[in-house]
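Yeah, one chain of the complex is gone here, protein chain that is, but the others are all in their spots.
Per-chain residue numbering starts at 1, and chain names A and B are given in the order in which the chains are listed.
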Amino acid sequence: MEQETGLFSVSIDFSQSHLFFPHIIHWVLFLLALSIVLVHGREIVRHVQGWSESYREHGLDYDRLRLLGTLVLVVAYFLLMNWVGQLFPNTGMGFLLVSIPFMALMSLLYVHDLNRRKLVAILANAIIAPLLAWYVLAQLFFITLP
Amino acid sequence: MLKNLTKTLCLAATCAAVAMPALAADGPLRGNLRVVIGSKSTGGDTYQNSAIVAEALAENIGINVKVDAVGASEAFNVLGRVSNGSVVMIFHDQSYLGNLYGVKGYDDIFAEYTVGPTVAINPGNAYLVPKSSPYQTIGDIIDAAGNGEKIRVAIQPGGVSEIGFSALKNAVKIQHPGSEENIVAVNTGSQSDKNQLLFDGQADLINGSVQANEQYTRLPEDDQKAMRFVWLTARKETIEQANPEGMGETSREDLLQYVTPNASVTQDGEKDFTFDKEFFFLYNKDMDPAIIEQIDASLQEIFDAGEIQETQKKSFFIPNFKPSEEAQSYLMEKRGQYEVIIDSIR
Partner (left out) sequence: MEIFSYLSPMFFALTAFGVMVGIVFGAIPGMTATMALAVCLPMTYGLDLTNGLALLLGLYVGGISGGLVPAILLNIPGTPSSITTTFDGYPMTQKGQGERALKTGITASLFGGLFSAAVLFLFAPTLADVAIKFSYIEKFLIILFALTVIASLSQRLLVGLFSGALGIWFALIGTYDISVGGNGEYRLMPEFLTDYLESGFSLLPVLIGMFGLGTILQEAERGVHEESLDSVKYQKGATFSFSIFKGQFVNLTRSGAIGTFVGMLPGVGGSAASVLSYTQAKNFSKDPDKLGTGAPEGVIASESANNGLTGGALIPLLSLGIPGDSTTAVLIGAFTLQGIQLGPLFIGENLDTWNVMMVSLIFANLVMFLVMFFAIRHIAKVVTVPKYLLYPGILMMCVVGAYAINYGVMFDVWTLLIFGVFTWLGQKVGLEVAPFIIGFILGGQAEVYFVKSLESFGTLTIFFTKSPIAVFLWVLIAISVAYSVHHTIRAVKRKKAGNGS
(Lines give C-alpha, C1' and ligand atoms only; values in the text may rest on other atoms or scores of the structure.)
Protein backbone atom coordinates (compact mmCIF):
# COMPACT_ATOMS: atom_id res chain seq x y z
CA MET A 1 0.00 0.00 0.00
CA GLU A 2 1.21 3.51 -0.74
CA GLN A 3 2.22 5.06 2.52
CA GLU A 4 1.77 8.79 2.59
CA THR A 5 4.61 10.64 4.16
CA GLY A 6 4.39 13.78 6.22
CA LEU A 7 3.50 15.02 9.60
CA PHE A 8 0.45 12.83 10.05
CA SER A 9 1.77 9.59 8.64
CA VAL A 10 1.71 6.62 10.95
CA SER A 11 2.90 3.15 10.19
CA ILE A 12 1.95 0.27 12.42
CA ASP A 13 3.92 -2.95 12.58
CA PHE A 14 1.31 -5.70 12.73
CA SER A 15 3.30 -7.81 15.16
CA GLN A 16 3.40 -4.88 17.59
CA SER A 17 -0.07 -3.49 16.83
CA HIS A 18 -1.48 -4.84 20.08
CA LEU A 19 0.43 -2.16 21.97
CA PHE A 20 -0.37 0.79 19.73
CA PHE A 21 -3.71 1.79 21.19
CA PRO A 22 -2.85 0.94 24.81
CA HIS A 23 0.12 3.34 24.48
CA ILE A 24 -2.22 6.13 23.44
CA ILE A 25 -4.54 5.39 26.33
CA HIS A 26 -1.62 5.38 28.78
CA TRP A 27 -0.67 8.86 27.62
CA VAL A 28 -4.26 10.06 27.82
CA LEU A 29 -4.57 8.67 31.35
CA PHE A 30 -1.27 10.24 32.37
CA LEU A 31 -2.17 13.66 30.98
CA LEU A 32 -5.63 13.58 32.53
CA ALA A 33 -4.24 12.53 35.90
CA LEU A 34 -1.75 15.36 35.68
CA SER A 35 -4.46 17.90 34.88
CA ILE A 36 -6.61 16.60 37.71
CA VAL A 37 -3.75 17.14 40.13
CA LEU A 38 -3.16 20.64 38.73
CA VAL A 39 -6.80 21.69 38.72
CA HIS A 40 -8.21 19.90 41.72
CA GLY A 41 -4.94 19.41 43.64
CA ARG A 42 -5.69 21.77 46.46
CA GLU A 43 -9.19 20.38 46.80
CA ILE A 44 -7.81 16.84 47.05
CA VAL A 45 -5.26 17.80 49.73
CA ARG A 46 -7.96 19.51 51.76
CA HIS A 47 -10.23 16.53 51.36
CA VAL A 48 -7.56 14.07 52.52
CA GLN A 49 -6.70 16.30 55.52
CA GLY A 50 -10.33 16.49 56.49
CA TRP A 51 -10.69 12.77 56.19
CA SER A 52 -7.62 11.94 58.28
CA GLU A 53 -8.74 14.37 60.95
CA SER A 54 -12.12 12.74 61.23
CA TYR A 55 -10.38 9.35 61.17
CA ARG A 56 -8.24 10.34 64.16
CA GLU A 57 -11.29 11.53 66.05
CA HIS A 58 -13.92 8.93 65.17
CA GLY A 59 -12.08 6.06 63.51
CA LEU A 60 -13.70 4.45 60.51
CA ASP A 61 -17.43 4.78 60.66
CA TYR A 62 -19.04 1.82 58.93
CA ASP A 63 -21.06 -1.28 59.67
CA ARG A 64 -18.15 -3.65 60.16
CA LEU A 65 -20.22 -6.79 60.57
CA ARG A 66 -22.38 -6.32 57.52
CA LEU A 67 -19.64 -5.13 55.18
CA LEU A 68 -17.02 -7.71 56.07
CA GLY A 69 -19.72 -10.35 56.40
CA THR A 70 -20.87 -9.64 52.86
CA LEU A 71 -17.36 -9.91 51.47
CA VAL A 72 -16.63 -13.16 53.31
CA LEU A 73 -19.97 -14.68 52.34
CA VAL A 74 -19.60 -13.76 48.68
CA VAL A 75 -16.09 -15.21 48.44
CA ALA A 76 -17.20 -18.39 50.23
CA TYR A 77 -20.25 -18.59 47.97
CA PHE A 78 -18.22 -18.42 44.77
CA LEU A 79 -15.57 -20.87 45.99
CA LEU A 80 -18.00 -23.45 47.36
CA MET A 81 -20.29 -23.23 44.39
CA ASN A 82 -17.50 -24.22 42.06
CA TRP A 83 -16.20 -26.91 44.39
CA VAL A 84 -19.56 -28.56 45.02
CA GLY A 85 -20.38 -28.21 41.35
CA GLN A 86 -17.40 -30.37 40.48
CA LEU A 87 -18.69 -33.13 42.72
CA PHE A 88 -21.83 -33.35 40.61
CA PRO A 89 -20.59 -32.39 37.15
CA ASN A 90 -22.91 -30.56 34.76
CA THR A 91 -26.02 -30.74 36.91
CA GLY A 92 -26.14 -27.23 38.33
CA MET A 93 -26.10 -28.79 41.79
CA GLY A 94 -23.21 -26.61 42.92
CA PHE A 95 -25.36 -23.60 42.32
CA LEU A 96 -28.49 -25.02 43.90
CA LEU A 97 -26.95 -26.55 47.02
CA VAL A 98 -24.75 -23.58 47.87
CA SER A 99 -27.21 -20.81 46.97
CA ILE A 100 -29.75 -21.90 49.56
CA PRO A 101 -27.53 -21.52 52.66
CA PHE A 102 -25.86 -18.45 51.15
CA MET A 103 -29.14 -16.65 50.64
CA ALA A 104 -30.34 -17.56 54.09
CA LEU A 105 -27.12 -16.36 55.73
CA MET A 106 -26.99 -13.14 53.76
CA SER A 107 -30.60 -12.34 54.62
CA LEU A 108 -29.92 -13.03 58.28
CA LEU A 109 -26.90 -10.78 58.09
CA TYR A 110 -28.88 -7.88 56.64
CA VAL A 111 -32.11 -8.14 58.60
CA HIS A 112 -32.75 -5.84 61.55
CA ASP A 113 -35.06 -6.75 64.44
CA LEU A 114 -35.42 -10.37 63.46
CA ASN A 115 -38.75 -11.89 64.41
CA ARG A 116 -40.58 -15.11 63.66
CA ARG A 117 -42.43 -13.75 60.65
CA LYS A 118 -39.28 -12.37 59.10
CA LEU A 119 -37.43 -15.63 59.73
CA VAL A 120 -40.08 -17.63 57.92
CA ALA A 121 -39.96 -15.23 54.98
CA ILE A 122 -36.18 -15.45 54.87
CA LEU A 123 -36.11 -19.23 54.90
CA ALA A 124 -38.88 -19.51 52.34
CA ASN A 125 -37.10 -17.05 50.08
CA ALA A 126 -33.77 -18.83 50.47
CA ILE A 127 -35.25 -22.15 49.47
CA ILE A 128 -37.75 -21.18 46.81
CA ALA A 129 -35.72 -18.64 44.83
CA PRO A 130 -32.68 -20.83 44.02
CA LEU A 131 -34.89 -23.85 43.43
CA LEU A 132 -37.02 -21.94 40.97
CA ALA A 133 -34.01 -20.43 39.19
CA TRP A 134 -32.33 -23.82 39.01
CA TYR A 135 -35.41 -25.62 37.77
CA VAL A 136 -36.32 -23.11 35.08
CA LEU A 137 -32.82 -22.40 33.83
CA ALA A 138 -30.95 -25.66 34.24
CA GLN A 139 -33.82 -28.09 33.75
CA LEU A 140 -36.13 -26.33 31.31
CA PHE A 141 -33.66 -24.35 29.25
CA PHE A 142 -30.56 -26.52 29.72
CA ILE A 143 -28.43 -23.56 30.72
CA THR A 144 -25.11 -24.64 32.17
CA LEU A 145 -24.86 -23.71 35.86
CA PRO A 146 -21.95 -24.36 38.25
CA MET B 1 -56.66 -18.54 25.20
CA LEU B 2 -53.17 -17.21 25.00
CA LYS B 3 -52.43 -18.15 28.54
CA ASN B 4 -53.62 -21.68 27.97
CA LEU B 5 -51.44 -22.04 24.93
CA THR B 6 -48.46 -20.79 26.86
CA LYS B 7 -49.21 -23.22 29.60
CA THR B 8 -49.41 -26.05 27.09
CA LEU B 9 -46.11 -24.99 25.60
CA CYS B 10 -44.47 -24.79 28.98
CA LEU B 11 -45.85 -28.19 29.84
CA ALA B 12 -44.54 -29.65 26.62
CA ALA B 13 -41.11 -28.21 27.30
CA THR B 14 -41.20 -29.63 30.81
CA CYS B 15 -42.12 -33.07 29.56
CA ALA B 16 -39.31 -32.95 27.04
CA ALA B 17 -36.91 -31.92 29.76
CA VAL B 18 -37.93 -34.70 32.10
CA ALA B 19 -38.05 -37.34 29.40
CA MET B 20 -34.58 -36.63 28.05
CA PRO B 21 -32.35 -38.74 30.28
CA ALA B 22 -34.73 -41.62 29.87
CA LEU B 23 -32.45 -44.61 29.93
CA ALA B 24 -29.23 -44.91 31.84
CA ALA B 25 -26.33 -46.06 29.72
CA ASP B 26 -24.13 -49.12 30.18
CA GLY B 27 -20.82 -47.43 29.34
CA PRO B 28 -18.71 -45.15 31.51
CA LEU B 29 -20.51 -42.05 30.17
CA ARG B 30 -23.61 -41.26 32.17
CA GLY B 31 -25.64 -38.33 33.36
CA ASN B 32 -24.73 -35.07 31.72
CA LEU B 33 -22.01 -34.55 29.15
CA ARG B 34 -20.81 -31.03 28.40
CA VAL B 35 -19.40 -30.30 24.96
CA VAL B 36 -17.38 -27.10 24.86
CA ILE B 37 -16.55 -25.68 21.46
CA GLY B 38 -13.77 -23.40 20.25
CA SER B 39 -16.17 -20.76 18.99
CA LYS B 40 -18.15 -18.14 20.88
CA SER B 41 -20.90 -18.01 18.30
CA THR B 42 -24.08 -20.04 18.48
CA GLY B 43 -24.83 -19.13 14.87
CA GLY B 44 -21.60 -20.43 13.36
CA ASP B 45 -20.58 -23.68 11.71
CA THR B 46 -18.78 -25.12 14.74
CA TYR B 47 -21.88 -24.81 16.90
CA GLN B 48 -24.17 -26.13 14.22
CA ASN B 49 -22.03 -29.15 13.49
CA SER B 50 -21.52 -29.85 17.20
CA ALA B 51 -25.24 -29.58 17.86
CA ILE B 52 -25.97 -32.19 15.19
CA VAL B 53 -23.38 -34.58 16.62
CA ALA B 54 -24.38 -33.91 20.22
CA GLU B 55 -28.02 -34.64 19.53
CA ALA B 56 -27.18 -37.91 17.83
CA LEU B 57 -24.85 -38.92 20.67
CA ALA B 58 -27.42 -38.06 23.32
CA GLU B 59 -29.98 -40.24 21.64
CA ASN B 60 -27.62 -43.11 20.96
CA ILE B 61 -26.05 -43.33 24.42
CA GLY B 62 -29.08 -42.16 26.35
CA ILE B 63 -27.48 -39.24 28.20
CA ASN B 64 -27.89 -35.47 28.22
CA VAL B 65 -25.44 -33.66 25.97
CA LYS B 66 -25.16 -29.88 26.12
CA VAL B 67 -23.11 -27.78 23.70
CA ASP B 68 -21.56 -24.64 25.23
CA ALA B 69 -20.06 -21.98 22.95
CA VAL B 70 -17.35 -20.83 25.35
CA GLY B 71 -14.66 -19.98 22.78
CA ALA B 72 -11.21 -21.43 22.20
CA SER B 73 -9.25 -20.20 25.20
CA GLU B 74 -11.87 -21.09 27.80
CA ALA B 75 -12.62 -24.40 26.09
CA PHE B 76 -8.95 -25.43 26.26
CA ASN B 77 -8.78 -24.28 29.88
CA VAL B 78 -11.79 -26.33 30.94
CA LEU B 79 -10.68 -29.35 28.96
CA GLY B 80 -7.25 -29.19 30.58
CA ARG B 81 -8.79 -29.01 34.06
CA VAL B 82 -11.55 -31.61 33.94
CA SER B 83 -10.34 -35.17 33.46
CA ASN B 84 -13.37 -37.11 34.71
CA GLY B 85 -14.95 -37.29 31.29
CA SER B 86 -17.78 -34.88 32.00
CA VAL B 87 -16.35 -32.39 29.49
CA VAL B 88 -15.21 -32.98 25.93
CA MET B 89 -14.41 -30.46 23.21
CA ILE B 90 -15.30 -30.22 19.53
CA PHE B 91 -13.25 -27.92 17.34
CA HIS B 92 -11.66 -27.82 13.91
CA ASP B 93 -8.28 -27.30 12.27
CA GLN B 94 -7.94 -23.93 13.96
CA SER B 95 -6.88 -25.85 17.08
CA TYR B 96 -3.49 -26.80 15.60
CA LEU B 97 -3.22 -24.00 13.00
CA GLY B 98 -3.40 -21.44 15.81
CA ASN B 99 -0.42 -23.21 17.34
CA LEU B 100 1.49 -23.31 14.02
CA TYR B 101 0.90 -19.59 13.52
CA GLY B 102 2.07 -18.95 17.07
CA VAL B 103 -1.18 -17.46 18.36
CA LYS B 104 -1.17 -17.09 22.15
CA GLY B 105 -3.39 -19.55 23.98
CA TYR B 106 -2.98 -22.35 21.43
CA ASP B 107 -0.88 -25.27 22.69
CA ASP B 108 0.20 -28.33 20.75
CA ILE B 109 -3.05 -30.31 20.81
CA PHE B 110 -1.28 -33.59 20.10
CA ALA B 111 0.87 -33.16 23.20
CA GLU B 112 -1.55 -31.48 25.61
CA TYR B 113 -4.79 -33.31 24.79
CA THR B 114 -6.01 -36.50 23.21
CA VAL B 115 -7.31 -36.06 19.68
CA GLY B 116 -10.58 -37.86 19.12
CA PRO B 117 -12.68 -38.84 16.11
CA THR B 118 -13.41 -36.54 13.17
CA VAL B 119 -17.08 -36.11 12.34
CA ALA B 120 -17.56 -33.69 9.45
CA ILE B 121 -16.04 -31.29 6.95
CA ASN B 122 -17.16 -27.78 6.15
CA PRO B 123 -16.18 -27.66 2.47
CA GLY B 124 -17.01 -23.97 2.02
CA ASN B 125 -13.64 -22.24 2.55
CA ALA B 126 -13.37 -19.96 -0.49
CA TYR B 127 -11.50 -17.04 -2.01
CA LEU B 128 -13.33 -14.34 -3.94
CA VAL B 129 -12.56 -11.29 -6.09
CA PRO B 130 -14.85 -8.40 -7.08
CA LYS B 131 -16.93 -9.35 -10.10
CA SER B 132 -15.22 -6.63 -12.12
CA SER B 133 -11.74 -7.84 -11.17
CA PRO B 134 -9.22 -8.33 -14.00
CA TYR B 135 -8.29 -11.68 -12.47
CA GLN B 136 -10.40 -14.51 -13.86
CA THR B 137 -8.80 -17.43 -12.05
CA ILE B 138 -6.53 -18.07 -9.12
CA GLY B 139 -3.86 -18.84 -11.74
CA ASP B 140 -4.16 -15.25 -13.03
CA ILE B 141 -3.51 -14.02 -9.52
CA ILE B 142 -0.40 -16.16 -9.07
CA ASP B 143 0.94 -14.93 -12.42
CA ALA B 144 0.06 -11.32 -11.65
CA ALA B 145 1.99 -11.54 -8.39
CA GLY B 146 4.86 -13.07 -10.37
CA ASN B 147 4.73 -10.04 -12.69
CA GLY B 148 5.15 -7.66 -9.79
CA GLU B 149 1.52 -6.74 -9.15
CA LYS B 150 0.68 -6.35 -5.52
CA ILE B 151 -2.27 -8.53 -4.41
CA ARG B 152 -3.92 -7.57 -1.13
CA VAL B 153 -5.75 -10.46 0.51
CA ALA B 154 -8.24 -9.87 3.32
CA ILE B 155 -8.03 -12.64 5.91
CA GLN B 156 -8.48 -13.22 9.61
CA PRO B 157 -4.96 -13.83 10.89
CA GLY B 158 -3.69 -16.88 12.71
CA GLY B 159 -5.67 -19.86 11.52
CA VAL B 160 -8.14 -21.36 9.09
CA SER B 161 -8.62 -18.12 7.23
CA GLU B 162 -4.88 -17.58 6.82
CA ILE B 163 -3.85 -21.07 5.66
CA GLY B 164 -5.14 -20.55 2.12
CA PHE B 165 -3.31 -17.24 2.01
CA SER B 166 -0.10 -18.92 3.15
CA ALA B 167 -0.53 -21.61 0.49
CA LEU B 168 -1.04 -18.94 -2.17
CA LYS B 169 2.09 -17.15 -1.10
CA ASN B 170 3.96 -20.44 -1.08
CA ALA B 171 2.74 -21.23 -4.60
CA VAL B 172 3.97 -17.87 -5.86
CA LYS B 173 7.30 -18.52 -4.19
CA ILE B 174 7.62 -21.86 -6.01
CA GLN B 175 6.48 -20.63 -9.42
CA HIS B 176 7.95 -17.12 -9.31
CA PRO B 177 10.68 -17.18 -6.68
CA GLY B 178 11.20 -13.84 -4.99
CA SER B 179 7.76 -12.51 -5.93
CA GLU B 180 5.96 -13.90 -2.90
CA GLU B 181 6.24 -10.52 -1.19
CA ASN B 182 3.62 -9.29 -3.63
CA ILE B 183 0.98 -11.32 -1.84
CA VAL B 184 0.11 -9.07 1.10
CA ALA B 185 -2.22 -9.89 3.97
CA VAL B 186 -4.82 -7.37 5.07
CA ASN B 187 -5.54 -8.61 8.55
CA THR B 188 -9.13 -8.19 9.55
CA GLY B 189 -11.90 -9.88 11.50
CA SER B 190 -15.35 -11.13 10.63
CA GLN B 191 -16.79 -11.97 7.23
CA SER B 192 -18.48 -8.58 7.11
CA ASP B 193 -15.13 -6.84 7.65
CA LYS B 194 -13.60 -8.85 4.81
CA ASN B 195 -16.49 -8.05 2.48
CA GLN B 196 -16.28 -4.40 3.46
CA LEU B 197 -12.59 -4.24 2.49
CA LEU B 198 -13.49 -5.63 -0.91
CA PHE B 199 -16.32 -3.09 -1.36
CA ASP B 200 -13.94 -0.28 -0.36
CA GLY B 201 -11.27 -1.40 -2.79
CA GLN B 202 -8.89 -2.02 0.10
CA ALA B 203 -8.45 -5.68 -0.87
CA ASP B 204 -8.11 -7.48 -4.20
CA LEU B 205 -8.96 -10.93 -2.93
CA ILE B 206 -10.84 -12.03 0.18
CA ASN B 207 -11.28 -15.18 2.15
CA GLY B 208 -14.94 -16.12 2.44
CA SER B 209 -17.20 -19.10 2.22
CA VAL B 210 -19.61 -20.71 -0.19
CA GLN B 211 -22.39 -20.43 2.39
CA ALA B 212 -21.95 -16.73 3.19
CA ASN B 213 -20.88 -15.38 -0.18
CA GLU B 214 -22.78 -17.38 -2.80
CA GLN B 215 -25.54 -14.80 -3.18
CA TYR B 216 -23.01 -12.04 -3.74
CA THR B 217 -21.73 -13.96 -6.77
CA ARG B 218 -25.17 -13.70 -8.33
CA LEU B 219 -25.43 -9.92 -8.19
CA PRO B 220 -25.09 -7.93 -11.43
CA GLU B 221 -21.56 -6.79 -12.20
CA ASP B 222 -22.37 -3.09 -11.78
CA ASP B 223 -23.37 -3.69 -8.15
CA GLN B 224 -20.62 -2.61 -5.78
CA LYS B 225 -21.25 -5.78 -3.78
CA ALA B 226 -20.88 -8.27 -6.65
CA MET B 227 -18.18 -10.93 -6.22
CA ARG B 228 -16.86 -13.98 -8.01
CA PHE B 229 -15.36 -17.21 -6.67
CA VAL B 230 -11.85 -17.93 -7.85
CA TRP B 231 -10.77 -20.72 -5.52
CA LEU B 232 -12.23 -23.24 -3.11
CA THR B 233 -9.57 -24.87 -0.95
CA ALA B 234 -11.52 -28.13 -0.49
CA ARG B 235 -10.38 -31.40 -2.00
CA LYS B 236 -12.11 -32.46 -5.19
CA GLU B 237 -13.41 -35.61 -3.48
CA THR B 238 -14.96 -33.52 -0.74
CA ILE B 239 -17.01 -31.32 -3.04
CA GLU B 240 -18.01 -34.38 -5.06
CA GLN B 241 -19.79 -35.70 -1.99
CA ALA B 242 -21.98 -32.60 -1.59
CA ASN B 243 -25.61 -32.67 -2.67
CA PRO B 244 -25.85 -32.05 -6.44
CA GLU B 245 -27.84 -28.85 -5.85
CA GLY B 246 -24.80 -27.31 -4.20
CA MET B 247 -25.60 -24.02 -2.48
CA GLY B 248 -28.23 -21.55 -3.66
CA GLU B 249 -28.08 -21.34 -7.45
CA THR B 250 -24.52 -22.60 -7.59
CA SER B 251 -24.59 -26.31 -8.31
CA ARG B 252 -22.01 -28.90 -7.34
CA GLU B 253 -20.80 -28.84 -10.96
CA ASP B 254 -20.25 -25.08 -10.75
CA LEU B 255 -18.37 -25.44 -7.50
CA LEU B 256 -16.06 -28.07 -8.95
CA GLN B 257 -14.75 -25.41 -11.36
CA TYR B 258 -13.04 -23.67 -8.48
CA VAL B 259 -11.44 -26.76 -6.98
CA THR B 260 -8.19 -28.48 -7.84
CA PRO B 261 -7.21 -29.38 -10.55
CA ASN B 262 -9.31 -26.68 -12.29
CA ALA B 263 -8.14 -24.03 -9.85
CA SER B 264 -4.59 -25.03 -9.10
CA VAL B 265 -2.46 -23.71 -6.26
CA THR B 266 0.62 -25.82 -6.05
CA GLN B 267 1.87 -27.09 -2.73
CA ASP B 268 5.34 -28.30 -3.71
CA GLY B 269 5.53 -27.95 -7.48
CA GLU B 270 3.91 -31.35 -8.01
CA LYS B 271 0.64 -31.72 -6.17
CA ASP B 272 -1.96 -29.05 -5.46
CA PHE B 273 -2.61 -27.60 -2.05
CA THR B 274 -5.98 -28.43 -0.51
CA PHE B 275 -7.55 -27.60 2.80
CA ASP B 276 -10.70 -29.06 4.28
CA LYS B 277 -11.98 -27.62 7.51
CA GLU B 278 -12.59 -30.74 9.58
CA PHE B 279 -14.42 -30.97 12.89
CA PHE B 280 -13.13 -33.38 15.50
CA PHE B 281 -13.25 -34.22 19.21
CA LEU B 282 -10.58 -33.30 21.72
CA TYR B 283 -10.27 -34.97 25.13
CA ASN B 284 -8.43 -34.37 28.36
CA LYS B 285 -5.13 -36.27 28.36
CA ASP B 286 -5.99 -38.24 31.52
CA MET B 287 -9.55 -39.11 30.60
CA ASP B 288 -10.61 -42.73 30.97
CA PRO B 289 -9.81 -44.49 27.64
CA ALA B 290 -13.07 -46.39 27.99
CA ILE B 291 -14.92 -43.14 27.27
CA ILE B 292 -12.94 -42.66 24.07
CA GLU B 293 -13.93 -46.16 23.03
CA GLN B 294 -17.53 -45.57 23.95
CA ILE B 295 -17.78 -42.38 21.90
CA ASP B 296 -16.01 -44.04 18.96
CA ALA B 297 -18.37 -47.00 19.10
CA SER B 298 -21.44 -44.82 19.47
CA LEU B 299 -20.44 -42.61 16.54
CA GLN B 300 -19.75 -45.72 14.47
CA GLU B 301 -23.33 -46.86 15.12
CA ILE B 302 -24.71 -43.43 14.34
CA PHE B 303 -22.86 -43.15 11.05
CA ASP B 304 -23.72 -46.75 10.12
CA ALA B 305 -27.39 -45.92 10.58
CA GLY B 306 -26.92 -43.22 7.96
CA GLU B 307 -29.39 -40.65 9.19
CA ILE B 308 -26.87 -38.12 10.45
CA GLN B 309 -25.27 -37.87 7.00
CA GLU B 310 -28.52 -36.53 5.58
CA THR B 311 -28.79 -33.90 8.32
CA GLN B 312 -25.18 -32.88 7.80
CA LYS B 313 -25.50 -32.60 4.04
CA LYS B 314 -28.67 -30.56 4.37
CA SER B 315 -26.62 -27.97 6.29
CA PHE B 316 -23.79 -28.17 3.71
CA PHE B 317 -21.47 -30.30 5.84
CA ILE B 318 -19.72 -33.31 4.36
CA PRO B 319 -19.91 -36.36 6.65
CA ASN B 320 -16.44 -37.56 7.55
CA PHE B 321 -16.29 -40.01 10.42
CA LYS B 322 -12.88 -41.36 11.35
CA PRO B 323 -12.45 -43.19 14.68
CA SER B 324 -9.94 -41.76 17.15
CA GLU B 325 -6.78 -43.61 16.14
CA GLU B 326 -7.26 -43.08 12.45
CA ALA B 327 -8.15 -39.44 13.06
CA GLN B 328 -5.04 -38.87 15.16
CA SER B 329 -2.54 -40.06 12.60
CA TYR B 330 -4.49 -38.42 9.79
CA LEU B 331 -4.61 -35.02 11.49
CA MET B 332 -0.99 -35.26 12.57
CA GLU B 333 0.02 -35.87 8.95
CA LYS B 334 -2.20 -32.98 7.85
CA ARG B 335 -0.57 -30.65 10.33
CA GLY B 336 2.86 -31.73 9.12
CA GLN B 337 2.04 -30.62 5.58
CA TYR B 338 0.85 -27.19 6.65
CA GLU B 339 3.82 -26.74 8.93
CA VAL B 340 6.11 -27.05 5.91
CA ILE B 341 4.14 -24.39 4.03
CA ILE B 342 4.03 -21.94 6.91
CA ASP B 343 7.75 -22.39 7.60
CA SER B 344 8.70 -21.94 3.98
CA ILE B 345 7.12 -18.48 3.69
CA ARG B 346 8.09 -17.28 7.15
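Throughout what follows, a residue touches a chain if its C-beta (ideal position, glycine included) is under 8 Å from a C-beta of that chain, and two chains touch if they have at least 3 such contacts.
On a predicted model such as this, the values are computed, not experimentally measured, just so you know.
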Partners of the unshown chain among those that are drawn: A, B
Absent-chain interface as seen on chain A, which is shown: 1-4, 6, 8-12, 14-15, 17-22, 25-26, 28-29, 32-33, 35-36, 39-40, 62-63, 66-67, 69-71, 74-75, 77-78, 81-82, 95, 99, 102-103, 106-108, 110-112, 118, 121-122, 125-126, 129-130, 133, 137, 141-146
For chain B, residues in touch with the removed chain: 2, 5-6, 9, 13, 34, 36, 40-44, 47-48, 51, 68-71, 73-74, 77, 98, 101, 103-105, 156-159, 186-193, 195-197, 199-200, 202, 211-216, 218-219, 223-225, 247-248, 314-316
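Simple rule for what comes next: only the chains that are shown with their structure count from here on.
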Rounded Å distance, chain A centre to chain B centre (Cα mean): 37
Chain B residues within the chain A interface of the complex: 10, 13-14, 17-18, 31-34, 64, 66, 68, 82, 84, 86-87, 152, 157, 184, 187
Residues of chain A touching chain B in the complex: 1, 14, 86, 89-91, 139-140, 142, 144
